[in-house]
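For this depiction, one protein chain was excluded, whereas all remaining protein chains were kept in their positions.
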Amino acid sequence: MEMTLTKPAALPVVQRSPGYWTTVGRRLLRNKLAMLAALILLALVLMAIFAPVLMPADPYAASILKRLKPVGTEHYLLGTDELGRDMLSRLMLGARLSLFMGITPVLIAFAVGSALGIVAGYAGGWTNTVIMRLVDILYAFPSVLLAIALSGTLGAGVGNALLSLTIVFVPQIVRVAESVTTQVRNREFVDAARASGASSLTIVRAHVLNNVLGPIFVYATSLISVSMILASGLSFLGLGVKPPEPEWGLMLNTLRTAIYTQPWVAALPGAMIFLTSISFNLLADGIRSAMEIKD
Amino acid sequence: MTDAMTDTLLNADVGGPAQPLVIARDLIKHFPLKSKLPWQRGGEVRAVDGVSFEVRKGETLGVVGESGCGKSTTARLLMQLIEQNRGELIFDALGVGSAQLPMKRYRSQVQMVFQDSYSSLNPRLTIEESIAFTARVHGISASEATARARALLDRVGLEPTRFAGRYPHELSGGQRQRVNIARALVLRPRLVILDEAVSALDKSVEAQVLNLLLDLKAEFDLTYVFISHDLNVIRYLCDRVMVMYLGKVVEVGDTETLYANPSHPYTRALLASMPAMDPDHRTLVAPLAGDPPNPINPPSGCSFHPRCAMAEDVCSRRAPVLSDALAGHPVACLMANAGGGHSRQMPAAASPLAATI
Partner (left out) sequence: MFYLLRRFIYAIPILLGVALLCFSLVHIAPGDPLVSVLPPDASEDLRRQLTALYGFDKPFLEQFLHWLTRALHGDLGTSIATNRPVMSEVMTAVINSVRLAAVATLIGFTFGCLFGFVAGYFRDSAADRTASFLSVFGVSMPHYWLGMVLVIVFSVFLGWLPATGAGPGGSGDWAWDWEHIQYMVLPAVTMSVIPMGIVARTIRALVAEILSNEFIVGLKARGLSELAVFRHVLKNVAPTALSVMGLQLGYLLGGSILIETVFSWPGTGFLLNSAIFQRDFPLLQGTILVLAVFFVLLNLLVDALQTLFDPRIQRN
């Protein structure tokens, strides 16, 4: 049996509706608070990248004479720390490590956790059971405790801290990924795809990923602020970044005793952590409400 | 060699016109119950409990029954979305899944349209992408697949320039169902299974879609298996009807004959429960008593006996078999089984319980 196809010489122009992410993006751009947060974050990132150029002084130059100068001192706009180093420069350079240690664990956990969760969710059966039970064991620890326990035993250092934090976040992302994938898998368009003869890999690639990565991504963004606080917290305890590298959490730690003499200076690094964290949270909230469209 | 030609060769008729397109033999599918405790295990739902039937080339076979009778499971078994525990499936004289008919090739000849038009489409793909996907799975090039998708959209009444780049949530239920039908046709299948495909649509839209299905059937030389609980639609669309109850087939017959002279007591009751348009033909007593039974714990013997007006003692002890005592019209009732033990005989031309027209 033949069907005559109307194969036109040139395909006529077809009306294209805006895709899902385009719609999300437009909604997000209309959210003023989220956009403000995004701007702040952009400024911080730029500051971190261009710190060596923007810094007014050498962040490592110590001087006993110039210890703990207050805010507004000549040449030292934000004062000096307990070793006489310029606070402004250290805060600027510190942004690098603080942001890096906040974002990287979540990125890695997103990649690893999504992969594990999607496999567990799509495959079901024993694969699912094994993966989820292992996740449950890690989940049985409160995050802070796990991070500190791992960091504490591995020892201080950026690499160890990153590893600990990644391990803390992977189970959380696996749970979300598995849950979302299971829901998607049970929808009829997956059945329809199977009925068309597609292999599991093809189905995951063409039908599951585009439905699943969105929600997982949104969840991951909400973890970044937690990660920042936790990462700086590890440095605060002496478990993350090692001196003399500038990092906001570490700076808070070394300036603790200075709260009696120069409270404003001592509080500055924490204010930076707070600012960054709240901006990430507002942006993540904005993305989440932008995604609450008809699915 | 163009794709159109390759398709025709792949989906060519093998067994000849007399060979049924599908033969299902003794299909059994049960789902084990998820138990909470180890000492409670062992229960199962016998969704499809020994179902045999055939689908003839070029016909529309209707499948009716109450919820829980196994019609959807049968559809999924036909589509091989789930695998049967026992029983065989033969497509145009070839075993499904065998070396002569591997699964992928089977899937290019049999397609399905689901009930929920919304959830059967990926919300993140445009509708032409959804349709083209099926084609691309079978190796058809991207441009050819898109062209086919657009041609089919046109054929089902959705103008491609307006609809091809849209997303499912922008379409109405009826439009989405047309998309699903177009998707089912993109590989030029020979058999299309329609699982309650129009049940969720408004009546006026339903009528349009039914007429579309009829047109497409003629144009594409299709065979349909049409599952529904709506007896009126079945009568309109189908050549033969298969009645199911609790995982078993209880009666199969030619539509007009079945509607005019139903043999099995269940079929009679079912047809009698259709509301009549004529006020002179009111039914005062509900023809079907009791609740639909529990598929986990089916009644002994004939599974219909607790609700059957003509049940006797023997019915609770012995299960009837689907016998073809009435030539071309198999019935599963002890009254129709020779030596069944029932005091009555199935009348050759039974009077209906109530006029239904």
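The chains carry the letters A and B, assigned in the order they are written, with residues numbered from 1 in each.
FYI, contacts are C-beta pairs under 8 Å (C-beta built on N, C-alpha and C of every residue); 3 or more make two chains touch, one makes a residue touch a chain.
Note that the coordinates shown come from a computational prediction; the quantities given were computed from them, not determined experimentally.
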item	value
Residue of A:Val13, A:Leu65, A:Ala140 or A:Leu201 touching the missing chain in the full complex	A:Ala140
Options A:Leu93, A:Val241, A:Ala266 or A:Met291, residue touching the unrepresented chain	A:Ala266
Touching residue (missing chain; options A:Gly121, A:Gly233 or A:Pro246)	A:Gly233
Those residues of chain A which, in the complete complex, touch the missing chain	133, 136-138, 140-145, 148-150, 152-155, 225, 229, 232-233, 236-239, 252, 256, 259-260, 263, 266-267, 269-271, 273-274, 277-278, 280-282, 285
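Just so it is clear, only the chains that are shown with their structure count from here on.
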item	value
In the complex, chain B residues that touch chain A	4, 8, 79, 81, 103-104, 107-108, 111-112, 114, 116, 119-126, 128, 130, 133-134, 137-138, 146-148, 150-151, 154, 160-162, 164-167, 169-170, 180, 183, 187-188, 219-221
Residues on chain A engaged by chain B in the complex (per definition of touch)	1-3, 5-7, 11-17, 19-20, 187-189, 191-198, 202, 206-207, 210-211, 294-295
